[in-house]
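First the structure, which I've put down as structure tokens, then a few questions once you've had a look.
Yeah, one chain of the complex is gone here, protein chain that is, but the others are all in their spots.
We just call them A, B and C in the order they show up, numbering each chain from 1.
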């Protein structure tokens, strides 16, 4: 899931600052990786880190530099084939499930490619660029931030395949607080007609708009995320073995793949461990559960007698809340235990993506942008569920209350969890 | 897709009349079939006719007679295993993809089973039954009507696999009017807040309610269905070869399965033929296109510069329209050409199921019924799109403006077509 | 596996007698089947009974009548497509895995087809036919006998898929003698150069020749087949769980398919039952094990410290032995317990096909026959192992000491078992 969009015009100097920060962040993310780490593709849905680093750079070359810098020479002509993702408009490309066959160029060359492009983009931004160019660069920055998150989730998936369970960073054990968890409480919201979607001022992706009215019935929303401890109760109560809790397609998936706990969990001597970006770690009962699919989130909600919120309920409740959170650039790279009570809704941003019961659909009067940058969100509006709020792998500053992420209902390798809701 | 629901209480005598008619209709539908025709399963999604005839009967035995007739002896104890569909509450059953392995009992025995159950149900209905029993029998009748439609679509699929292209009935060639097709015109609807869903008076399935308010923006709806002639233009214009027209998952499906025309179409000497319940027939350019998937319907709408309607738009437009149509019990068993103009919206009921752009989701405050009869619609609310209006294989009297059918976006073996819409 | 061959010329009257007997046998075999039983295909390797009955008839129509009877009118032109098996020379045909889609013609029509062809063949044979015609009819008879065996093994497979476990004939329980089994003893054979293969006098399939010299080292051969009781010891000793006993491909198959006992075996309350042509029956410890693959036979031999014989060892040992046995036309349709000792080699013919360690390869100077009838054995000489001796489903009179049957090493649905050998 990678999405881009239109916007209003920001100042080139502001975008230059954004560009530098985002590009530097990617370099930092790539630093702990060897050439081999950055090359292997662990499953068709994941991409190699090298590919993420090159593809985001190719985006600037193909969309910004090529069309706007007379005489621009691509770093390497073959990269247009290698690092296009799915832009049918732009041409043939390496098939997605075979991105891991690309052992050349070396990771060092990819970093050289990045420098080559950075130089040209910075020169372009410094020379009074058109609003179109400025907006495209801004779009490219947000696009790259999306890939920063994917780079982390894809590396986690890769490292989880290795019997060595290597740590992406800081392998030392994390403290686990075994003390009591406070019970969840629910905040009530009145029904009514509310405005939903991005109002258009400031950057956003196309699928976040147009802003429009929506009718919401009264509802109540949990003040914190579902925890690992609660998930263990679900497991111990036979949640994975009772077909009546599951969607039909979910039950088919559970039985076909033998799911009986979240992705990455292992049981060792009666205790659950999980794979994290800091290597294998014990499961913290007070931290939010993550790496669960929509099917699992929905079954858990049914088991608990509640339901998942709709994306409109979530957005309405989140409006105006502070977006401080536990983001990737804070360096935690893992969901944190719930804070102490007394703060209203907590953990809305930056812990785990929250599955909603809303299938990803166009807002009224939605029209994809013309041209290659329009091949983003619209074409994925089918068999995907919306997630809200960002995760500990999302870069700070990238999230919004209107932000719509989406994944198929069986996807588990993202930092995806849930928050309960109920009718009021 | 088979669904059932709760209702208010009808008179037993009225239900007895309904029961007799529905059961007689099934017998009539089975009459042209040999034991072998009724046994073979042509794909995992389809079921043998014998299974449809027995399963609908088992429904009455397991849900109505067993719990409500003291001392009732099942016709054959093994049938509970053989003819349960997916009621996890009720027990183990023959796996769905292996329903075609059941060569015994013979079709004649299945008809004897039907008589055995009919006698008991009629006796029960004639002896002052409780409202619960009466409602369950009514539910069973509607359930059986759904299977009547599936029996026809599944037989069509089976016969299409045979190189002989046998006719289910009347194999003589159908007249094809090659004369001019009138252009489509669009009817405008104002926006506003409208009531959607079944109001609860009279039979309906659980997913049709609760009735609730919905906000609809102004829109325009085509006055007739998309025709075969228009579809041929789409084909000739390269519609199946242009990825930009397709949802991403749709394009993946088109390429993986080599789709380049609707299911059952064949090109013979430059002319299109199609398989029908009357055997192979030439494609009629003025008749509605059918046997297209959601992916194809959506791509066609994109190609034509329009979109599919939402299910709320469709229901709002259909409210109050006459439900006269071209139903299975009228004996046509095929979509008919568009009527001459001047009648407002036409072909809303009983020609082809109309794909909407709405993914199948619960209405606000929807709760599945408790117990086995609750395992119907709720558990399929994932990766399915809603279709409206009924088809030429739907029994007359079975359809409603609020009726929600649903299938996965790649399904093509139902009589599924489309009507265009656009923003006003 | 179906094979045909060249021969020397028999008398037309003798062949007419053979023809009548073989054709009558097929009719008898088809008699207990319903139209549905005869139509369903339970797996891609198996064919419907209706297909066997029609294909063997088509063989006479396409190979004998068409080319040799001026003005012969085929019974139905579509049958050439429906009932060709794999003769590339003759044209397109229904794909093998989709033979079960052919619900029409009815089984009664297939029997009418048989009568139509019988009349024409009998007339042809009675009117002084050429030696080529006579030989082709003889070939067709042997070809039909092969399909008689397949009809039985395929029906057994189909009925085993049904939870009802229907019996093809005589469902009453078989007596099981629990008394002591006599230990196996081994007969020694000297080494030397021996003649192997059919000498050419009398009917045989092409792959049985040319007769040629072969060098055989001294060996010893078990005087009876491996029994179910011995196989149960193998199971109880962990034979299915020890990778060191298995060929690498065999171990892969065992783990991928979860094999832990012969095909059709089920454990009920600690006792083994098996599916037979007489329905579900308890496993008789003194009867030969059957429905085991080459992989299992080889692993058993390794476990027992012996090996399987080569096909040359088997043929050399079988030469001159009486071919009396337990054949299909004796009506048993199941392997019988070992006879009492004192008779030298026993159970060589007509109980279970005996896996040899010989991969199916051409004899020196083997050349397939020209034309369609040459598309038989030669093209299967790859990834198949040879079996010898015939089974309880083989028609009496069809087997020879030189007869080479062959199946892939994972095939289990034939009556396939084993006899041990060792180096002397």
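Here, contacts are C-beta pairs under 8 Å (C-beta built on N, C-alpha and C of every residue); 3 or more make two chains touch, one makes a residue touch a chain.
Just so we're clear, the structure is a prediction, and the values are computed from it rather than from any experiment.
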Missing chain: touched chains present in the view: A, C
Absent-chain contact - pick from C:24, C:217 or C:343: C:217
Residue among A:166, A:229, A:282 or A:397 that touches the chain left out of view: A:166
Selected residue (touches chain absent from view) among C:109, C:330 or C:359: C:359
Which of A:100, A:309 or A:417 contacts the chain that the document leaves out: A:100
Absent-chain interface as seen on chain C, which is shown: 86, 88-89, 193, 212-215, 217, 243-244, 246-251, 294-295, 357-359, 361-362, 364-365, 375, 379-383, 409, 423
Missing-chain contacts mapped onto chain A: 34-40, 42, 50, 78, 81-82, 94, 98, 100-104, 106-107, 158, 161-164, 166
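Note that in this section only the chains that are shown with their structure count from here on.
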Intersection of contact partners for chain B and chain C: none
Longest centre-to-centre distance from chain A, chain (CA-based): C
Length of the line joining the C-alpha centres of chain B and chain C, rounded to whole Å: 46
Centroid spacing, where centroids are CA-atom means, of chain A and chain B in whole angstrom: 38
